[in-house]
Structure formats: structure tokens, C-alpha cells
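With one protein chain withheld, the remaining protein chains of the complex are depicted in position.
Order of writing sets the chain letters: A and B. Residues in each chain are counted from 1.
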Amino acid sequence: MVAKNNTKNINITFENISKSFGVVKANQNVNLDIYEGEILALLGENGSGKTTLMNMLSGIYYPDEGNIYVKGEKVNIASPKDAFSYHIGMIHQHFKLIDVFTSLENIVLGIESNVSKKQKWSYFFKNFYKKKEDRETKYIDRASVKDARPIVQEICDKYGFILDLDKKVYDMSVSEKQTLEIVKTLYRGADILILDEPTAVLTPIEIDKLFNVLRNMKNDGKSIIIITHKLNEVMEISDRVAVLRKGECIGSVVTKNTNEAELTEMMVGEKIELNIKRDEPVNPVDRLIVKDLECKNEDGREILHDVSFTARSGEILGIAGISGSGQKELLETIAGLIKGSSGEITYINPKTDKEVNLRSKSPAQIRDLGVRLSFVPEDRLGMGLVGNMDLVDNMMLRSYRKSKSHLVDRKKPTELANEVVNELGVSTPSIHTSVRKLSGGNVQKVLVGREIASHPKVLMVAYPVRGLDINSSYLIYNLLNEQKKKGTAIIYVGEDLDVLIALSDRILVIGDGEVRGLVDARKTTKREIGLLMTKKNEGGLDDDK
Amino acid sequence: MIFFNTILPSAISIATIFLFGCVGEIIMEKSGHLNLGIPGVMCFGTLGGCVGVSIFMSSYSSDPLSAPWFGLVLISLLFSALFSLIAGLIYAFLTVTLKCNQNVTGLALTTFGGGVVDLFMSTIDKSYFSYASKIIRYHLPFADSLGAFGKIFFGHGILVYLGIVIALITAFILKKTRVGLSLRSIGENPATADAQGINVTKYKYGAILIGSIIAGFGGLFYVMDYVGGSWENSGTIQAFGWLALALVIFTVWRPSLAIIGSIIFGLFFILPSYVSGISFVTMKVLKILPYVITVIVLIITSIVGKKGVQPPSSLGQSYFREER
Partner (left out) sequence: MMTNKLFKNKEPLFHVVKRTDIPSWKAWLFRGGAILFGILIICLLLLIMKGANPFVVFGELFNGCFGSSRRTWLTFRQTALLLTVGLALIPAFKMKFWNLGANGQILIGALVSIMCMFYMGKAGVNDAVIIIVMIPLSILAGAIWAVIPAIFKAYFDTNESLFTLMMNYIAEGLVAVFLSAAVTSGSGTLDIQQAGNLPRLGNDHLLTIIVSIVLLVVMFIYLKYHKHGYELEVVGESQNTAKYVGINVKKVVIRTLILSGAICGLVGLLLAGAIDHTISTTTANNMGFTAIMVAWLAKFNPFLMVGTSFIITFLGRGMSQVQTRFDITNDSISDIAIGLVYFAIIAVEFFVSYKVVFRKKAPHIEVKEQNNLVTETKEDK
């Protein structure tokens, strides 16, 4: 390792970088070197400060303390423009594209012209009166939409990108948008390329292609930083791994000399013994039967295709899949937020055994039918809670309508808020604090606490431990297990396969909006699920085989 | 024939007030700033122009009509621009740098502008304004001999042509140039534009200041050309300012369409006074039409929902890079 470092030059140095947002310390005294011609994986759990750190390199944020050096010289990256001038380019997880512009317009947007005004005018005066064939060869202005076209085409051809240069962004698929983002950064001549979770939205073939491009660029002497939390990708593509934990840089290791277990240990701080207690389901009966569900998005594109499965009482049904495969839409369709276009969602009332079809009913209608359905959405502050309201007002979001009076009753919600705070150990100054001011884990406790308080018969949770520390995560797992014991049918959408396998009873694997398989969580392996997730569909599997 | 001889030429004349205001506002809105202070900005432009004229004419007090055309036009435009710039700076500082609510700031600017112009117009020497207006309105002598054609195309003072030229240049810049591309991207999505290395603050300031200067010319034109150098109070200018805001919607944020749009608005405005046999009531009804039509345009564009005729996506929101 020492020998290797000596032959390569340091491209970037982070020195004692700290950054906080209000009371949240996103990065603390981070020290890190990035070498030329290497692929560095920046590894860490969600919320460990990876993206914040890279945002400081790309000029989105400015560090509170510390310095950044590029090629040994202290630099000051106050804006993305500064970052570009040091040949630093970042591909964000949320694409930074203008919807109403074409690919080409997006690519040249914001580029400094390489041709001086003087050059342009002198060319104009020397040539405007001449016939076309007599004119001197014109300069190439990289900032002009017209001149950029052949250059961009060349880049595309070189790496095998397929990109329609005149397509408007709002007509593009996610992977097209990512391709556009990468081409855009390449066009800017980035030497240091940062990719934030680039594989989350890609198919395995696309991932392979991406990795090939990255390797080519590495061989050109460029530095590539991949932000990720997927260990297999780290092992496959990176030369070196830097691990962040809770905003601090734990250290860096050469990929060859390490293994997944060591990395995981660095990432979480201790060996993860996924010790989730799992009881056998007690007399499971069918509670929610989804049959041939189809759903289209606003543009009329099909998001869910023929989805069928059954959720049973006293059982946790895990849902696995690459993110963006339709998990969000599936839950939102069941909850009545999106109208399914066809199929059936049947809820079987445990008291009366009556069946009700929930498809195309609004959340209010579903509630009025006496369906006890709770939903912990992925977007906690944007959907599950109101950030600027206090705990009490958030507690009554789901229940305020129950009383017959025109006025809202804050007595019960206050009691509930106190209960949730005490029982789930929510750390908050008071129950009258805006939930926006709480940390991620506490926000989630408030949300889950409220959803459980209504004694649901069906409980849907989407990525409930995302961004949470280990302790909070276990608290959530325990809560779910308690609900399971009470006979609730739980649908758990998760991203961590280890957790899914340890917690669920059955796991439904979906991909591209289709059911790819249903496995027994007690017998399956990560490998099996991974294969189901990524394989091309050859006709849906019957779920109750 | 009266339409081409009299009505259309004077419609074009009044249209110029809207045109300046509208083009100025379009530039600002393309940067994501809904400036409800346009009427106030136009007041500042008026005051500036009048101060300039007053200073310039004071050196020709013996024979006011001998004042040179070029000098007068230049000075009045310069002063108008200077004063509008101050108004623009106030708005830009508050909404861009201090990220204040745009609606509130704009309305405050309108109140403030009205007060300032009313106060200071009473203190400046207006005695040569009518002469100055005659000079500024000067048009090519052969226009009158060409009949209606001449009146429509050559029968106006320089400021009318300036307005049209500015509108065309603005349209070209927005649509065809790099600067225009960057500016539009800021109005659509400032965070993205920022990430592309575009200096959002610089562009926003630029758009607001240039837009203010252009809008301010509308006020100058109103006093020095349209009403011939007379002055009552800020009320009328402000009314025209609001109409210019309507025109922005009517022309779906396109400066080139603003030229035609403003003439249509102008026609609505003056047509009633020319149509014989029209009742006083009908006249008043006709005056509502521009607003009604604007509302209809607004509704139709939102129902059709086609990208490209919508208001800029980030219109009215302030941009703070570290928001999270």
C-alpha cells in the first residue's frame, strides 16, 4: 500500500473538514486523501455524511471548518463553478437537469466559453462578407449548443452511451437521465468524478457498462469517487475504500487487502449480529389479498404490472427489490393515494369476515369503511408528518376526524404524544416541539408510534430504518414484532436484505413493477433474492405456490 | 380608414408603455422573480427621466425648442435608467440577498415608488416639459405625407422604436444565446443551474436590474411622450404597471409576442373613445376586457398544461443553496 501511494500523486486532500446543519453535525474533522487514477469508494450507512462531504468538494455546501487541497494547493470551492474550474464534477443522486431543456441544452448549460469575445468578433469581421466556401475554419465554441453537438456525439460514441441529444428531459427515463448526467460531466472535462449512489436506479447490465466506463476513466488517470453503501459493488469496482461513520472518517483501506466483513465492521463500528427475534406466526389468516393490480403514473407509463400477493395476519411479509421497482407505488395504491387502473385489493375484516375492495377508494373512504390500515411512508416529513407542527398536532393527523364535534380535541393526542415519547424514548425538549427539529430516529419513532397507536390490522412500512442508528432500528424491529404477535398483517418494504431475511416470514421480490418471486424467509439466501431481483422476468411466478 | 389613420397609431403609442413594463417583467420572471413592484419601478423611471429632462432643459431656458434632440433623449434615458436601477437594487437586495418574500417586497416597492414620485415631482421644475416632450416625440418629417402607412410605421417618437427593438433583442437573447439559456434555467430550477456552475445570484441581480431599467422607460415614455409632458400623480402610471403585469401572462412569457400583445391591449384601451355611437357604459365594459382576456389566457395555459407556456417553475420562490 505504501509503495502504491508513493507512485501516485495526491489529487485532493480534505483537512479537518467539519460541517453542521443546525444542531446536526454532518461531518466532523474529516481527513482524507484522494489519489490520481484510482477509484475510491466512499462507504457508509445512510446519514453517515458521505453526500455532505462530497457536496463540499463540488461546491454545493461550504465547510464550516477545515481546508480542501487540490494537487497540494489550498483551494476555496465556494460554488459549483469553482469546483468545475478544478475539474471536479459530481453526479448527484437527484439529477440536476432542467426538465424543459433538451439533452444538448442541459449539457452546455453553464459552461464558460473557451473562445474570447475578441476572437469571435474578429472572425465575424474577417468572414461575414465572404462566401461560405471562402471562409476560414471557424473556432469551436464549447459553450454553444451548435458547436457542442459533434463533441458530445464523440464522447457518446467513445463510451457507448446512447443518448438522443434533442430529447427533452421530461420525456426521459431515469437511466437516460443518468446517462445524460455522466455525459454532461465528461463534456466538462472532469478529472475528479463523484458519483452519488449511481447504481441505485440501474439494471445489472447498465451497472456493468457504467463500471467499464469508470475503469477506462481511471486508466486515463482520473480520480473517481463512488458514494455507496453496497458492499458487493465496493469490492467489485474500487481500488480503495474510505469509510465514514456518523460524520467522521474512520479510515481508508486498500480493497484488495480487505473483505466485506471488515468493511461492515468499520461501517457500523461493531460486528453486526443481526439478532432479530422471530416467532412463528400464530394461526395466520388471509387479511389483504392483492390480485392482478395494475397502476399507471401521470405520464401513463405502467408502474405496477399484474401484482398479486396475500398478506396474512400475524405475519411479516417483506418486500425486496431494487429501489424504484414500484415498491412506493404499491404501498401508495393500497393506501388509496394512487388510483390503481385495474385489479383488486381485497381487505378481509377480521370481525365480520366481510370482504371489501379497496382499489380506487380514497384514504378517507378506506377509513370510513372501517378498514384498520396504517401506513408508515418512506417520506416521513413530506408525507407521514407535518414538519412544522408539534408532536401533539402530528399525533392527531390520523384521528382528529373521529370526534363528532367541529372543534379539534387535543386532549387525547396530548396523552398519546406523552405515551409515545415515554414508551419509545423519543428525545425531544417537549411535546410542543416541531417535529422538524427532531433527529431522524426520533421523527421515525413519532411516526411509527402514531401509526401503531390506532391498533391496525394491516400495517405497511416503507424503509422504516433508513437513516436510523442501530439502537433505533432495533426498537423499530421490536415494535413490528409486537404488532405481529397481536395478529397484525405487516408489509415491510426494505432495502437491507440481511434485515429482510432475519425479520420477515415470507419475502416478496419485485422488479420493474412485477412480482419476481415469493420465498420463505427462513429458508432463502441473500443470493437467491439477489438473483430474483435482478433477473429478467420470464413470466410472473404464482405467489401461493 | 380611421382605424389605420388614427386608432392604430395611437394604440401603438400607448402600447409602448405596456411593452416596456412587460418586457422588463418578463426578464425578471424568467429569473424566477415575480416583481409586483413593477408599478413602483415605473414610477422611479418616470421620476428619473423627468429629473434628467428638467436639468437638461434648464440650460435652454431662453429657447427651449432649440434643445438638441439627441442630447435630450440620451439624458432622459440615462437618468431614467439610473433611478430605475435604484428601485431594482432595493428589490434585488431584499429578495435575492436577503431572500425576503417577493410578493411583500414588490407591494412595498409599489407603495414606496408612488410616494417618492409624488413627493419629488412636486419639487422639480416642470415648466419646459411640454417643449421637451415635443422634441422627444420628434418623428421623421416624411411620415405624415405617407398617409396611414407612414403614421403606423414612421409616425412615432424614438422611444416607441426603442421599445420594439428592446423586445426583439430580449427575445433573441432569451431564446438563442447562452446567457438566455442560463437565465431560463435559473427560473426553472435554480438549484440545478447553481450546480452547473451558473452564478445564480449574479444572474438574478442582472435580470432584476436590467428588467427594472427597461420597465422604468415605460414611465418615462408615459410622461414625456404619451401625455406630452404633463403631470398629475402616480395613479395612472401604477395602473399601467399592473396592466403590464397582465400582459406578461397574456403573452405567455415571450417578449416577441409582447409587441403584438401590447398593441392589442392598447387597442382595447383606446378603441372605445373612437367608436361612435358607443355608450359610456359599453366603453367602461370594454376597458375590463384586457383583464378578462388575460384571465382566460391564464386559465387556458394551465388547463392545457403544455410545458413551455407555463410560468417559470420557480417563480416566486427564493433560493437558498444550503436549504435542506
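Assume a contact is a pair of C-beta atoms (placed from the backbone, for glycine too) under 8 Å apart; a residue touches a chain by one contact, two chains touch by 3 or more.
What you see is a predicted model, and the numbers here were worked out from it, not measured in a lab.
Peer 1: For the chain that's not shown, point to the residue among A:249, A:320 or A:533 touching it.
Peer 2: Of these options, the touching residue for the absent chain is A:249.
Peer 1: Which of these touches the unseen chain: B:135, B:249 or B:263?
Peer 2: Reading the full complex, the residue touching the unseen chain is B:249.
Peer 1: Touching the left-out chain: which of B:11, B:53 or B:90?
Peer 2: B:90
Peer 1: Over the whole complex, note the residues of chain B touching the chain we left out.
Peer 2: Considering the whole complex, chain B reaches the absent chain at 34, 36, 90, 94, 98-101, 103-105, 107-119, 122-123, 233, 242-243, 245-246, 249, 280-281, 283-285, 287-288, 291-292, 294-295, 298-299, 302-303, 305, 311, 315-316, 320, 322-323.
Peer 1: Taking the full complex into account, what residues of chain A touch the chain not shown?
Peer 2: Counting over the whole complex, chain A touches the hidden chain at residues 1-2, 15-16, 21-22, 29, 31, 33, 62, 64-67, 73-76, 78, 81-82, 85-86, 112, 249, 251-253, 257, 335-337, 362-364, 366-367, 375, 377, 379, 381-389, 393, 396-398, 400-401, 406-408, 437.
Just so it is clear, only the chains that are shown with their structure count from here on.
Peer 1: Approximately how many whole Å separate the CA-defined centres of chain A and chain B?
Peer 2: Between these chains, centre-to-centre, one finds 46 Å.
Peer 1: Applying the document's contact rule, which stretches of chain B touch chain A when the two form their complex?
Peer 2: Touching chain A from chain B are residues 178, 181-182, 184-185, 188-189, 191-199, 307-308, 313, 321-322, 324.
Peer 1: Inside the complex, what are the residues of chain A that reach chain B?
Peer 2: Where chain A meets chain B, its residues are 21, 58, 60-62, 79-81, 83-84, 90, 92, 96-101, 105, 108-113, 143-145, 168, 170.
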